[in-house]
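Our next item is chain A:
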Amino acid sequence: MKPLYWIPLLPLLGFVLNGAVALASSSRRARRGEGGERLPYGERLFHGIVGVGSVGAATVLAFGALVPWSEQAFAGRALPVVETAFTWMFAGDFSVAVAFRLDALSALMLSFVTFVGTLIHLYSVGYMQEEEGYGRYFAFLNLFMFAMLTLVLGANLPVLFIGWEGVGLCSYLLIGYYYDKDFAAAAGKKAFVVNRVGDVGFVLGIFGVLALFGTTDFSFLEAAKQQVLSGSAPLSVYAVCLLLFLGACGKSAQVPLYVWLPDAMAGPTPVSALIHAATMVTAGVYLVARTSALFVLAPDALTLVAWVGAGTAVFAASIGLAQNDIKKVLAYSTVSQLGYMFLACGVGAFAAGMFHVFTHSFFKACLFLGSGSVIHALHHEQDMRKMGGLAPRLPQTFRTMLIATLAIAGIVPFAGFFSKDQILGSVAAGGHPALYVVGVATAAMTAFYMFRLIRMTFAGEFRGTHEQEHHLHESPATMTVPLWILAAGSVLSGFIWVPMGVSNLLPRFLAPALAEMPEHHMSHGAELGLMALSLGAALAGIALAVRWYTGRPAPEHAAHRPAEEIVVSPAAAAFCGKTGLLGALVKNKWNVDEGIEAGVLGPFRGIGRVLWKGVDALVIDGIANASAFLVELAGDLLRFFTTGNVRNYALGFTLGALVLVAYVLFF
Partner candidate 1 sequence: MSPLPGIAPMSVPPAAFLAAGTILFVIGLIGALLKRNALSIFLSIELMMNAVNLLFLTWGRMRGDASSHVIVFFVIAIAAAEAAVGLAVFVALFRARQTIEVDRVNLLKW
Partner candidate 2 sequence: MSPATFDLLAAIAKIAVVWAITLAALLPNLVWMERRGAGLIQDRPGPNRVGPLGLFQALADVLKMFMKEDVTPLYVDKLLHTVAPAILLVPALTTFAVIPFGSSIPVLGREVKLVIADVNIGVLYVFALTSVGVYGLVLAGWASNNKYSLLGGLRSSAQIISYELSMGVSAVAVLVSAGSLRPSDVVAWQAANVWNCVPQVVGCIVFIVAAFAETNRVPFDLPEAEAELVAGYHTEYSAFKFGMFFMSEYANMIAASAMIVTLYFGGWSLPFVTFTGVWGGLLSMVVFWAKTLFFICVFIWVRWTLPRFRYDQLMNLGWKVLLPLSVLNLLVVAWIVATKGGA
């Protein structure tokens, strides 16, 4: 078995190769004044092979490492494997090694990160082939895989943080992939800045862990399990947990730091699928699950996690109800599902949270890739009001997306049903009725907006232009094959944890890596009842969506009218009108961006203005100018010593030496 560090190293190698070739190629094209068209076939082939190959090889390595390990784990004999590459830094008795750790949690993450990552790389080969920045895209995507794998495999918080910041950087780079478009550049910046807010918390949290346990290695979790704190730590566990959770909120787009994720859809769709749905955004959940031993020491912090999660879930779902951009719907759906995961963690069901991370990665990636396929077919049309009736034209896309939608809506026996049911079951069993109600309501909303998406996109008649209709085509195999694989995953991945003791693979596997929580057992009857309840909610949502969004007949002259004027569902519009202010707020995404602008950024601008005009211009510049003036004055007086005659200087030099020697000799 190769050492673990080869797994992240391979994509890094891919990044270097792809980056070098892309750089050389783009500068050559810039010199020749070319640009705008697709790359020559040879270069595309190179980038495709290196990009997919490096990640694929990493996947093979990863499964080569984790399959034997998992076999051991199920046999109950596996201990976490920690491999130290080298010592990164040390000071006194503090030292940080670049070390990688394979345990149940990282094995689970590793499995779907590499698997989904490879599929999405493969998908990108087809999706991005018209792009001029093909090489740059694959370079960044490989770099992302490197960072994500470092994050997942890191054996201590600083190494995890490298990956954490690395994925943030790649996210920024890929959101701003269309950097010549203002909205994409702005979205990238927004993601970066909002993430920084969370990262401040994370960094302080790392320091807090260091202060509490004297180490940042994950061995501190063992200490935390035995509640061995290093005596008089100035920071409470609560504070540390809250700081870490702030970091998780930033990365995993929880209220109030979720605002960057919907905007992040400005990037290419496979990026949205990989980074902003399947892998990176789940890093926050991973962090909380990873440090679960710490969180259970601070129950109040956990409660906060639960409420933030539940609030995010319902809040984002409500926004998703009224979005018309296909990717935006999925984005809010992602935020909402991430809320579910935090909800699970918050009630102590870390395994359930990770289960949802796992299943979600499949169906959400499938959904995003499916939407990408639609967008690809429609030449970058993302507004669902201009779609419709695509089912017969894009049969593969339609079927796979339908499967994934059923999964996310929580219909038995698709994966989402099991994971969502685990979460809701844990919430109910843990005795949080309010949270449970929120969860079920969110499930109903999820089912509604997802089927709204399906109906608006695939049902009814086509509402786009005739030209678009003319060019409609199913996507190439490099795109549909990943879709089908992911759809299969959306069906199958739920069976690793089927309630009522049918299948217990996942919790048994994860148990050693997570904190132990007191288990609440429910009778099978209660469990079945709860299942029926959530299933019923989902079915109700689906039914409403199917009733409202028939899509037939298409509005008059839909092809020639701007999207804003197309009303796909008169019934929905009428309902929205009746709800009045609430409906308007939902439509405007609760005006959160505007609120932040007025409530946070405005005051900061004011403070900045005061600091600029008052402190900087007057005081600091004043000091600088005054000292400059003094120096100038002194120079004006002293410059007459500069006679311009070298011999004068030599004489002065000699006299000075004379004085010095005389001083040494006589005093």
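On how the list was made: all candidates are chains of the complex that A comes from, given by their letters.
Rule of thumb we're sticking to: contacts are C-beta pairs under 8 Å (C-beta built on N, C-alpha and C of every residue); 3 or more make two chains touch, one makes a residue touch a chain; residues count from 1.
All values derive from a computational prediction rather than experimental measurement.
Picking from 1 or 2, the partner of chain A by touch in this complex is candidate 1. Remark: chain A residues 639-640, 642-647, 650-651, 654 touch candidate 1 in the complex.
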